[in-house]
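The complex appears here minus one protein chain, its other protein chains still in place.
Should a chain be cited, it is by its letter among A, B and C, assigned in written order, with residues numbered from 1 in that chain.
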Amino acid sequence: MTMRRALSRMANPQLLALVGVLLINWILFPNFFRITWQDGRLFGSVIDVLNRGAPVAILAIGMVGVIATKGVDLSVGAVMAVAGAVAATLVVAGYPAPVAVVAALLVGLLCGLWNGFLVAVLDIQPIVATLVLMVAGRGIAQLITEGFIVTFNDPLLVFIGTGSLLGLPMATVIAIAMLVLVTLLVRKTAIGLFIEAVGVNRAAATLAGIRSRMLLMLVYGLSGLCAAVAGLIVAGDIRGADANNAGLWLELDAILAVVIGGTSLLGGRFSVPLAVVGALIIQAMNTGILVSGFPPEFNLIVKAALIFLVLIIQSPLATRVVVVKRPVREAGK
Amino acid sequence: QDVSGKVIGFSQIGSESGWRAAETAVTRQQAEERGVDLKFADAQQKQENQIKAIRGFIAQGVDAILVAPVVATGWDDVLAEAKEAEIPVVLLDRGVDAPEDLYLTSVASDQVKEGRVAGEWLVEAVGDEDCNVVELQGTVGSTPAINRKAGFEEAIAGHDNITISQSQTGDFTRSKGKEVMEAFIKASNNAADICAVYAHNDDMAVGAIQAIKDAGLKPGEDILVVSIDAVPDIFSAIAAGEANATVELTPNMAGPAFDALAAYWADGTEPEKFIITESKLYTADSDPQGEYERRKDLGY
Amino acid sequence: MNRSLRPLVATAVIFAIAYALSILQFPGLFSTRVLGNFLTDNAFLGIAAVGMTFVILSGGIDLSVGAVIGFTGVLVAVLISWAGWHPLAAFAMALASAAAFGGLMGLAVHYLQVPAFIVTLAGMFLARGGASVITRDSIPVSHEFYDWISSLIIRLPGGGRLSFIGLLMVAIFVVGALVAHRTKFGSYVYALGGNSVSASLMGVPVARTTVGVYMLSSMLAALAGIVFSLYTSAGYPLAAVGVELDAISAVVIGGTLLTGGYGFVLGTFIGVMLLGLVQTYIIFDGTLSSWWTKIVIGALLFLFIVLQRLIFAASVRGEKAS
């Protein structure tokens, strides 16, 4: 039973797609799967995928809950920049690194709660609500860094971005930890069910006694927090807070990851692990193009093709054609 | 010669690299020293914003306009408008494809030469040994990226032992520089085949240095690192033996620009059309620690 | 007053107040030159925003706008400068390709039943990637026709100029408003945004309207790209990055609800002018760093959506009570 379940889980389209992309990479670049042990850490292209994919995966872990509530969080890229800017300016100003890290996380959480406030309390559509911070956030980050790339050498911040644990890059370790924590949070409690309920029908959820406002605050807060973690990682990675470029357009990748992971932008059912798989698919493509020496212009085109592929596979139309047994979505939307 | 009391607009590209932030800071500093009322507009990497800013300056009736143009094309109309309003325009650090009479002068480095200086250093450094170079390019399509590539290729032409084995854009940023370098390393047999990295700016070089270290190699020894800009961080890397050379691009483009304007206003002296700044090479022998100290507060 | 008119009025009033306050501080802002610049400098944004208004009214969104502008610029430049086409032929080609492109996105939105957000995101990647594949450089365009168009200027007293592209934008807004409010297609768009299931059962040709909306948006984006190429006499694959966000902001500030079904094309015009005012104000001030533009636009967005919320909530209550 569990065996069969595990097997059928393996057979889902996302994992197949990941395997597919990895195989293509392997064909284009035979050393793709070569992993060596280097100075106490694993080293190889696959590890790069795990490492480089971590920030988007972490964003996706936060984003998936938001999307499940029928929302979207456009501000995560900007929040990454803000968090990095806060941490960097604090350590440069001489504060101890743990203080800087905690402050950055708090700022991320606050940004998320602000979004949650707009969505849950003022009842503003998520796209516009988070567009506010998407636009203003990067401005705030630049305000904090005064337009400079604030560089640092603080060992803790650098460790977060480039360290390793048990041979794995720290970013990957953090992403895995967040994946496990958030999955437990939503699945071992009723939060996951409530998120889905709010996403499917918020009015009904409120009448059924779900505190949908608190839940939305939680979900957006978590997304902000995840963005801050990702922001710390990318800042640590280059030992500097680059308000201009940190997290630029990553919100789109994160949303893409979630959608590739099978969570509908219309809200409802969601899966955190599959969102992470989505992030890995995107990164596997990026890395594949880089190592195989393809001109990066093609990156965007391949990405577009991938989206269409996933959409066609997941679309109700295809489901109708391929698996006649599954129920079909209603006409219209 | 005096520009004090003048209102001068400065349309800056953005702040994509440490060098550009420094240029902004130095321009402000220069303006303050000379008593110029500087109107600053940052275009966030967008040409349309720069055009808007210039037209805004014209509408405001400034005395002169400085522009660091993000791309070379598309300036004719707006420059003509400035000319019609009799406002002199000075180009900073990048050139344009427009008739020369539309601007007073252009203060810039010779970007081809920068690439060439970097290339010549490498030719010297490797001697007769075979060397595969990986190149981190600047923003796709930008003039510094095109010119620095051309200059470097010019310098290594005829040295068959040196070849560019891989070349990708790193967008002038550290993070892209690092990510692309990581891929280069994997793609070349864990860097066994790479002898040097040439980065179109220091930020990408700093990123690349970290990638090299992560691969368990020693930047500066196992892989030579040469780049352009001369920002403080590259000097600390040179001091630590992790980078080998950088070609200076002075952030003080505004100084010569203000000088030219002052002369022009004083007695109508037409400045030279192209004021070329120096492209000086710095290596481990040029007191990197000292250079670092000298620059670190310059707003890089 | 019709309750959906209220956000429009609010936007207009706020624009008037903001402009008046700015003039108090910088009298130079009240000149024909600045007014002419408002039209010319925002022409491409305005034209794209008209298309975005239709998309948003229909309940969708189009993230590909900026990329289509970039692609069009490159295509036009390549056709004129490399292939030697006449600009008008190149424009026709660009509009036709955009129509096909938008049509495909519309088909995907309708038949794959996928949110527009994701379809047009793919479209954005495709158009931007396509432009970069054609060329990585900025290609200059020099052609008499371009010079002729830039010479079409109405000079105003006080140094101001009304340019061809500025007037073109105004014309597009007027036509857009007519189409939205006075044609069948327009009513179908609102119907779709109000409730797509009801609309379809009421006989609205949902597929055709959806395809039409995305076609229109892409074609207007292409027209914006043409205007952009006239504005800069060049095509550059990285041009107009993120313009879709400015367009969305303008639409939202102009009082159109992002959920679809409510809003006005002319509101978007005021939205565009307000964004232009913020930028111009910051340029006039000259000491505010660019990040203030972002912060102020973010704050404006916030102000407007909260305002709209309040107005909407108040009018709903008011009307039910009366």
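Observations, loosely collected:
Here, a residue touches a chain if its C-beta (ideal position, glycine included) is under 8 Å from a C-beta of that chain, and two chains touch if they have at least 3 such contacts.
Throughout what follows, contacts and distances are computed from a predicted model.
Chain not shown in the complex: UniProt lists it as "ABC transporter ATP-binding protein", one of "ABC transporter ATP-binding protein", "Na+/H+ antiporter subunit E", "Thiosulfate oxidation carrier protein SoxY" or "Pimeloyl-CoA dehydrogenase small subunit". In the full assembly, the chain not pictured is in contact with A, C, by the touch criterion defined above.
The missing chain, though absent from the display, is touched by one residue of A:Ile24, A:Leu106, A:Val200 or A:Ala305; that residue is A:Val200.
Here the missing chain is touched by one residue of C:Gly106, C:Gly212, C:Gly261 or C:Gly298, and it is C:Gly261. Residue-level contact of chain C with the missing chain is found at 2-4, 178, 181-184, 187-188, 190-191, 193-195, 197-206, 261-262, 316-317, 319-321.
Mapped onto chain A, the footprint of the missing chain covers residues 188-191, 193-194, 196-197, 200-201, 203-211, 268-269, 324-328, 330-331.
By our rule, only the chains that are shown with their structure count from here on.
With respect to chain C, maximal separation of chain centres occurs for B (centres as means of Cα atoms). The two chains most heavily joined by C-beta contacts are A-C. Centroids of chain A and chain B (each the mean of its C-alpha atoms) stand 34 Å apart.
One inter-chain figure worth recording: chain B and chain C are separated by 34 Å, centre to centre, where each centre is the mean of the chain's CA atoms. Each chain gets a centre from the mean of its Cα atoms; for chain A and chain C, those two points are 30 Å apart. Within chain A, the positions touching two or more other chains are listed as 142, 147, 297. In chain B, the positions touching at least two other chains are 14, 42, 140. Of all residues in chain A, those touching chain C in their complex are 72, 118, 122-125, 127-129, 131-143, 146-147, 243, 252, 255-256, 259, 264-266, 295, 297-301, 303-304, 307-308, 311-312, 314-317, 329-333.
By the touch criterion given at the top, residues 26, 28, 31, 33-34, 37, 40-41, 44, 132, 135-140, 150, 159, 228, 231-234, 236-241, 276, 279-280, 282-287, 289-291, 293 of chain C touch chain B in their complex. Contacts from chain B toward chain C in the complex involve residues 9, 14, 37-49, 51-53, 55-61, 71-77, 85, 97, 139-141, 146.
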